[in-house]
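Only one protein chain is missing from this complex, and each of the others stays in its spot.
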Amino acid sequence: MAATIRLQREPFDAASEAAKLRRGRGDIGAVVTFTGICRSDESGAPLAAMTLEHYPGMAEAEVARHVEAAERRWPLLGVTVIHRYGRLEPGEDIVLVVTAAAHRQDAFAAAEFLMDYLKTRAPFWKQVEYADRKTWVEAKSSDDALAERWTLPDGRDEAAE
Amino acid sequence: MAATIRLQREPFDAASEAAKLRRGRGDIGAVVTFTGICRSDESGAPLAAMTLEHYPGMAEAEVARHVEAAERRWPLLGVTVIHRYGRLEPGEDIVLVVTAAAHRQDAFAAAEFLMDYLKTRAPFWKQVEYADRKTWVEAKSSDDALAERWTLPDGRDEAAE
Amino acid sequence: MKLRYFAWVRERIGKPEEEIEPPAGIATVADLMTWLSRRGEEYAHAFENPKVIRAAIDRTHVRGDAAIFGAREIAFFPPMTGG
Partner (left out) sequence: MKLRYFAWVRERIGKPEEEIEPPAGIATVADLMTWLSRRGEEYAHAFENPKVIRAAIDRTHVRGDAAIFGAREIAFFPPMTGG
């Protein structure tokens, strides 16, 4: 299965990415699209902007590894992951995951799996700007807990190998 | 929260529905879009078309009840459900669920909940047409099992009340 | 009261709806199905396996033991396959 993985500064068009996945295919019965968006406040404080730093080279490799893990785990018919970096203003898209499958539960599970892993394993770091200060976003233990849902019964993290 | 619920014969535009939910809001951090699509074969046999019959009046009420149940259960910032009826050809969209929330896990859970209930509780029936025969799709026990994930600990089906 | 039929229940009975007045003693949805299935071959065919038939009273899902007293519209249909 050909997956699309892109890290880019530019905005993306979720609709055209989802349309590209489906085009000319009769076997797809379910498409799940997740869009992560820069909110206008963080813990109640109004946000001026968010800057995403990433580790070029490693970020692509980590995302690709997790897409491959998702493909081994669910019968997917298409996957697109786009992650932006650089400075984003409130309301702008940060990340897009699109999964396509014959059946909905595979598309949903793979999209959640990919998002949980992007949050905890892909080398991206968010810095948020308020009116008077900048601060690095702290990793949430709740995100680690979500990512652990996908650990295999024997304790292996499929994509870490 | 204003929810959009529509049952219609006409196609829908998933992208513009998702855009409508987000417009002018800074509190949305996650949008999940599920699109269900008419596949070109069912259990290996090529499909000519699918016809969706529904119970007008009850179908709207059932969908609205489940949207309200989702809103009680997760802190949602927007929900759109569009279900088509009538004759659909392979590749055409059948159903759209869009959920918006501050955090991804709420948007994902609500979208899955709504789809599981649409499959098992909303009064719609699919008839599939092959080259030489028509047949009503049988309900899948796997769909019932998925819907049961959402039963509350005390055994209540929140939306059934 | 009005009865409505959907999907293959409708096809087997041969009509989408009808007005009926069940006799006294028909208290529940299950009673009504039994009574209907004696009305002719098409009804007997539609209700031959009552366990798989779902019902709604006034557009709300009900079980077979639901009382039909006061119902304006009762619908019978197979398990739903939407979504």
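Per-chain residue numbering starts at 1, and chain names A, B and C are given in the order in which the chains are listed.
FYI, a contact is a pair of C-beta atoms (placed from the backbone, for glycine too) under 8 Å apart; a residue touches a chain by one contact, two chains touch by 3 or more.
Keep in mind that this is a model prediction, so the values were computed, not measured.
> Quick check: which displayed chains does the absent chain contact?
A
> Of A:Leu47, A:Val79, A:Ala101 or A:Leu118, which sits in contact with the chain we cannot see?
A:Leu118
> Which residue among A:Leu52, A:Ala70 or A:Ala101 touches the omitted chain?
The single option touching the absent chain is A:Leu52.
> Even though one chain is hidden, which residues of subunit A still touch it in the full complex?
Answer for subunit A: residues 36, 52-55, 57-59, 61-62, 83, 94-95, 115, 118-127, 136-139, 143, 160 touch the chain left out.
The rule we apply is simple: only the chains that are shown with their structure count from here on.
> Find out how few touching-chain steps suffice to connect subunit A with subunit C.
2
> When the mean CA coordinate of each chain is compared with the mean CA coordinate of the whole protein, which chain is closest?
So the chain sitting closest to the middle is B.
> Averaging over Cα atoms per chain, report the distance between subunit A and subunit C in Å.
Each chain reduced to its C-alpha mean, subunit A and subunit C end up 48 Å apart.
> Between subunit B and subunit C, what is the gap in Å from one C-alpha centre to the other?
Once rounded, the distance between the two centres reads 26 Å.
> For subunit C, give me the residues that contact two or more of the other chains.
83 - these are the residues of subunit C that touch more than one other chain.
> Send over the residues of subunit B in touch with two or more other chains.
Answer for subunit B, listing residues that touch two or more other chains: 36, 115.
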